[in-house]
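One structure below.
Complex shown without one protein chain; remaining protein chains in place.
== subunit A ==
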Amino acid sequence: MAFRKVRDFLYVMREKNIVREGMEMAFLTLKVFCGLHVANKYLFTIVLPYGPSMLPTLSLNGDLILAERVSTRLGSVDRGDIVLVRSPLHPTVVVTKRLIGLEGDSVSYVVEPGKSDRTDTTVVPKGHVWVEGDNIYASRDSRNFGPVPYGLLEGKFIWRIWPPKDFGSLGPNKTEPISDKDLSSTEAI
């Protein structure tokens, strides 16, 4: 009789432990998920850009890039940075472009690269930025859809982490100098 009571008691205890362990596991999973979300949304993210628009800086595919989300939030991105932009045409898509002009800059660009040398100059309006791909022959960027609102910027590339031979920082080191700006903060409409 006493033996059965002890056995039942032990059984109940084990049951309770399993429930408690299950709860603890679920809570731990929740914490890890939330921690990852916050880190990915507010600090760093890893991007796998593909497509020809950023050649030759980024290869067609296979580069793994570490991007940080702090400077876009603080407003400290600068001309020459490679940024993540939520596409103005397809809101579910995030594209990779180089920041060419900030608000108030006047930007000159080749309208139809490869077809003619005609250039156009425009002033970036308030609260907007001008982004272009490094490969102007195969890039849909501000030359097509105009300046984009700053709020669409979602991150700035800092390091290439794969392939290992190209490991290093991705600073504003574009070979062609970014010279077409006069920084006279023209009052934009």
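Just so it is clear, a contact is a pair of C-beta atoms (placed from the backbone, for glycine too) under 8 Å apart; a residue touches a chain by one contact, two chains touch by 3 or more; residues count from 1.
The definition used in the following text is that contacts and distances are computed from a predicted model.
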Worksheet item: Of the options "Mitochondrial inner membrane protease subunit 2", "Reduced viability upon starvation protein 161", "Ubiquitin-related modifier 1" or "Exocyst complex component 8", which is the UniProt protein name for the chain that has been left out of view?
Response: "Mitochondrial inner membrane protease subunit 2"
Worksheet item: Of A:10, A:38 or A:111, which residue touches the hidden chain?
Response: A:38
Item to complete: Consider the whole complex, including the chain that is not shown, and state which of A:45, A:71 or A:87 touches that chain.
Response: A:87
Worksheet item: Which residues does subunit A use to touch the chain missing from this display?
Response: 30-31, 33-35, 37-38, 41, 75, 86-92, 125-128, 145, 148-153
